[in-house]
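All protein chains of the complex are present and in place, except for one that has been dropped.
Going in written order, the chains are labelled A and B, and every chain counts its residues from 1.
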Amino acid sequence: MSANGVGDYRPWHGERRAPLAACGAIMRTSLRQLFRRKVYWIVLAIGLGQYLVYASVIYGLTQMQMPERSKNMLLQSFNFSPNADDPQETGYLQFVEAQSLVVMILLALCGSQMIGSDFRDGVLPFYLSRRIERRHYVLGKILAIIVVVWLLTVVPAFALFIEFGLFTTSLDYWWENWKIVPALLGYGLVLGGVTAVWLAAISAYLQRLAPIAVTWASLFLLTGRLALALRDATGDRRWLLLDPWRDLRLAGRLFYGVFPTADDRQLPLQAAALLAVVTAIAFAALMRRVRAVEVVS
Amino acid sequence: MSTTNTEIALTFDGVTRFYGPVIGLGDVTLRFGPGVTGLLGTNGAGKSTLLKLASGRLRPTQGCVRIGDFDATSLAAKRLLGYCPEINKFYEEMTGREFVRTMTRLYGYSWSETRQRTEAALDRVGMLDRADRALGGYSHGMRQRIKLAQAVAHEPRVLLLDEPLTGIDPAGRREVNQLIRDLADEGRTVVVSSHLLVELEQSADHLVMLQRGRVQAEGTLAELRRRLDDQPLTIRIESPQARRLAAICVAGPEVAQVDVRGDAVTIRTTDAPQFFVALNELIAAHSQETEPLVVERMETLDAGAEAVFDYLQRGAT
Partner (left out) sequence: MTYLRAGTTLVFTTFRRLVWSVGTLMLLFPLAACTLFVARRGYPQISDPLVAFNSLSNFLLYIYASFMPPLAALAFGAQSLGGDREDRTLVFLLIRPVPRWVILAAKFAAAWPLAICVSCGGLALLCRLAGPPGSIAFAAYLPAIFYMTTAYTAVFLAFSVLFRHAVIAALVYSLFMEVLLGNVPGIIKKLAVNYYGRSLMFDAGVDHGLVAPDPQWFEPLSGFAARGTLLGITLAVLVGAWLVFRLREYEDSA
């Protein structure tokens, strides 16, 4: 059959979109892969349990008659303040930070299901044999992880913010606390972007759930505890930079400008720089790993 | 199955298996004796469920499955059974030889006997000289052979092969088919599943056709083919005078439908033997004309083994 003949077979009448559009398709496919898993919904439900608690607190604060003292106690016990200008507490960010455990578990699952399985089962050539480059694949996967992170953190935090405003009698709450919106977005961007790149890189190399889980738990829990212990022992607060969650929190809070503790006020720029460097290294390692052809020895 | 009761190695007695509300296999009664039995059906027809029940990995919701005199889930039954699963997963870090040796050792053989059986099984599937490479680097065909080797190493009485020819090249298929044939000739009961009848035509003595969890037909290929005789047959004839030929043929009482496309006419006949006789006479009658009827090529589109399968499937839907 001539080349023309091949070309004529089932002719293409549509309009090809830019390769960048494939990122969206890769993201959707990855998310569908995850959403099919029952375990995802179980972990998500555990995570949203916390959302319900916060939602109930907001309901109690706005709808129930209680003395000022009780109100303050309630706020303090949940470490929550709905106001952007409160120098001590930033309630919605606290909520996002409180989700860290569930986010960590979910991301371990994500890494294995969304990225590890592509390498393990030899799916990568299917993606890379299309009209896309490695960066489109990587971007699609990173976007998918960001969506997963946001579904547990930023999206419910926004829902809480909206809920608080809806329970008041005017639009004043939203106008007065508008700073919360860019702060949450910025925080979400740092949190999602950094964890996505790190997770993608780790998953591309480790592929299976158990090693990803061990690494992820060590990285985000163990190092945090060790960092605190070292700070307590030596009095040098720079040890806290070893804790990636804290670094993410500090870098994210740069968008908000409120740092609850003295330690936090000292380190945000260093934390952001450290995250940037590690993320760049992780990204380079990820790009190196993503190849269409798997060399089998 | 055309076997006596003493030879029956695998028995399904009124077996039904549900997956929640979905029926995987419905009221199946079958007897499998020595020889090769082909298990045919489309995806979801119930082939894998039947094999899983036979290998004792699933329990029937109703009825019973027996291997020899033992319940299929019992250890005694598993000793008589060799199973080549459809999945293409192994302990990838092992070599082919290590894998087969490990799997053989699980039958409780001594090291020397395990080694001897492993080598014999690898030799049998033609992998003796390639068995020291890691499984992760094997081609699909080589992996299929290793799966076969681990299934036959302990010389089972009943052998269940789930899609064993998938991914094997034509030469390899001939070899594997010959191996299946040899195993059956040794008196073993071999059940081979496939969704392609052509894969089983050469080796299968009997066929069981499954559709939607039920046995649609069973018998030898010849018996099943005979069921086609009364069925419509489609014939494609290539001729420069396709339109003229179609116009003449359509008048025949045995012709049900005529379709002309370019230089080809497709005829659906309700009585194939009669149609062929009539066509011969027609061509002979027009041979003396100034522009005789020329038939360049003629083929029956659905007279092969696949047609039996298609026909039975149509009957089931």
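What we mean here is this: a contact is a pair of C-beta atoms (placed from the backbone, for glycine too) under 8 Å apart; a residue touches a chain by one contact, two chains touch by 3 or more.
If you're wondering where the values come from, they're calculated on a predicted model, not measured in any experiment.
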Q) So which of A:Ala18, A:Leu166, A:Val214 or A:Ala276 would be touching the chain we can't see? A) A:Val214
Q) Which of B:Met103, B:Met209 or B:Leu279 touches the chain that is not shown? A) B:Met103
Q.
Touch as defined at the start, partner being the missing chain; which of B:Gly56, B:Gly96 or B:Gly172 qualifies?
A. B:Gly56
(Q) Which parts of chain A face the unshown chain closely enough to count as touching? (A) 37, 39, 43, 46, 101, 104-105, 108-109, 206-211, 213-215, 217-219, 221-223, 225-226, 229-230, 233
Q | Hidden partner chain, residues of chain B it touches | A | 19, 48, 52, 55-59, 75-76, 78-79, 81, 83, 85-87, 89-91, 93, 102-103, 105-110, 150
